[in-house]
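Structure incoming, see below.
The complex is shown incomplete by one protein chain, all other protein chains being positioned as in the whole.
== chain A ==
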Amino acid sequence: MSLQQARPPLPSDDKRWKLVNATMRRNGYAGHALIETLHSVQDAFGFLDEASLRFVAASLDLPMSKVFGVATFYHLFTLKPKGRHACVVCTGTACYIKGAGALVERLHERYDILPGETTSDDRLSLLTARCVGACGLAPAIVVDGDVLGKLDSESLIAKLEELN
């Protein structure tokens, strides 16, 4: 008789769960695949909710406390859904020297959100990053995956206003 618990059913028939399951299967459902699995949940769903954490914990046979501990330890994982658009301000040293702090302040004034928050209409999330490695373009901003360089706050806001 195997001591291995039966694997839990998929939380819903959303096809994205199959991607998550594939990651775990590729790693033989080993506990050390936890971070890889959380990456794959976040890639598929955009964030980690309680249902997904419980599913991962049960599948990898790990206590929920450990899964929650790892999910909240690493900055890249987020437990809150993001807005439709994401604006990431790089706050690496080179960008800081060139005024990234002022950009964050101006965005706060304009949209009333702090880094990590989303506007109440779910339109825009403001995030900060520790160096996106585009120091030649400082201050660097990543809007929906596109790196924009050497922007001042007014042209950045103009860009953000263009998003629908």
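Convention: a residue touches a chain if its C-beta (ideal position, glycine included) is under 8 Å from a C-beta of that chain, and two chains touch if they have at least 3 such contacts; residues count from 1.
Heads up, the rule we're going with is that contacts and distances are computed from a predicted model.
With the options "Glutamine transport system permease protein", "NADH-quinone oxidoreductase subunit F", "Histidine kinase domain-containing protein" or "Cytochrome B" in hand, the undepicted chain maps to the protein name "NADH-quinone oxidoreductase subunit F" (source: UniProt). Checked against the hidden chain, the listed residues A:Val20, A:Leu107, A:Ala138 or A:Leu160 yield one contact partner: A:Ala138.
For chain A, the residues in touch with the chain missing from this view are 30-36, 38-39, 66, 69-70, 73-77, 91-94, 96-98, 129-138, 140, 146-147, 149.
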